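Let's turn to chain A:
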Amino acid sequence: MSPEQILQYIFAGITVGSIYAFVAIGYNIIYNTTGIINFAQGEFVMLGGMISFTLSKFMHLLPAIILAVLITAAIGGLIEIVFIRRMRKSSVLGMVVVTIGISILLREAALYIWDEQIRALSFFTGTEISSVNILGARISPQVLWVLGVTSIIVGGLYLFFKFTLTGQAMRACSENSRAAKLCGIKTDSMVNLSFMLSAGIGALGGCVVSPLTQTHYAMGTDLAIKGFIVAILGGLGNPIAAVAAGLILGLLESFSISILPMAYKDVISVIILLIILVVKPSGLFGSKQASSLKDF
Partner candidate 1 sequence: MNNSNIIMRIENLDKYFGGLHAVNSVAFDVEKGSIKSVIGPNGAGKTTMFNMIAGYETPSNGHVFFNDILITGKKPWQVAEHGVLRTFQNLKLSNHMSVLDNVLLGWHSLGSAGFLDGMFSSPLSRREEKKAKEAVFPILEWLNILDLKDSEVGNLSFGNQRAVELARALASNPSMLLLDEPAAGLNMHETTDLAKRIEKIRDQGRTVLLVEHDMSLVMDISDEIVVLNFGQKIAEGKPSEIQKNEEVVRIYLGGDDA
Partner candidate 2 sequence: MKRYYPVIILFITIVVIQILTFVTGKGYMLTQLTMSAYYVLVAVGLCMVMGYAGQISLGQAGFFAIGGYTTAFLTTIDFSDKAGTAIYKLLDTLGLLITKETLYGDTIMHMSPWVSLVSAVIIAGITAYLLGIPVLKLKGHYLAMATMGFGIIIYRLVLGTKIFGEADGISNVPSFTIFPGLELSGDFSTRISNYYIAWLLVIAAILLMVNLINSRVGRALRSLHGGEDASDAMGVDTARYKVIVFVIGAVFAALAGFFMTHYNGGIGPSEAGVGKSVRYVAIVAVGGMANIWGSLVMGLILNFLSLRGVFGHFDDAVFGVILVVMMMFMPEGFIRIAVYRDIKSFFHKILNRRKVEKIKLEHSHE
């Protein structure tokens, strides 16, 4: 492989890895605040892409994206209120099943609204054939957008959780929800916020990769699994770990195409998941705590 080809693979891997990271970050936020794995995480990405596409018919790109993110965040919050809140006392099995059911419903609703055609948001800058020359490889400027947005999100989350009162309150909930309640933190609101935040971030990711990977009503399931793999790989911890893990998986997948037939690309990620779950459930970067299910 020539250096240019390698670079192409790297950028392709980074792009895909970033979208996985978006989903993984969403998992992390919800899991860390509530102890639930939200199987519907992938659908938020899909909804972001779909909603922004529809909106972009009536308005400029930027407001369309912002509105799509807000709408999806609202959907996330709504899901929490309607479904999750009631289920808090029930078994883990029940939670798993409910979130799977929710993801199915979201997907079917999307099918009904947008049918099975592929949609793609227009490129933020330039068109699908414009390219930028980086170290000899030609990559679309959209890739730079993806990297940029990912960095901003990660940076933003870091600042949010570390320095803002709300962010710290959410972290408090994850450490010990009872203690948090005693301190006057409204755990219910924190849980709701975690869902909205995850949904919004997922949607933003969906918007920014839509020009490159296109948006399809059924893309959520695949993303949910890949995102979960990345989340586990990164130890269900901070966003930086998620991004690192996402990049690793993305690069692995990207380069695997040169060895294996493309059809088996997904098999690799799943096998990685199984190995991780069995051998080191705390992931590459996580602590022992992350590997046990937290109480709610």
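How were these candidates chosen? In short, all candidates are chains of the complex that A comes from, given by their letters.
In this text, a contact is a pair of C-beta atoms (placed from the backbone, for glycine too) under 8 Å apart; a residue touches a chain by one contact, two chains touch by 3 or more; residues count from 1.
Predicted model only: the values in this text are computed from it and were never measured.
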Quiz item: Among 1 or 2, which chain makes contact with chain A in the assembled complex?
Solution: 2
Practice problem: In the complex, go through chain A and note every residue touching candidate 2. | Solution: 36-37, 83, 86-87, 90-98, 100-105, 107-109, 111-112, 221, 225, 228, 232, 261-264, 266-267, 270-271, 273-274, 277-278, 281, 293
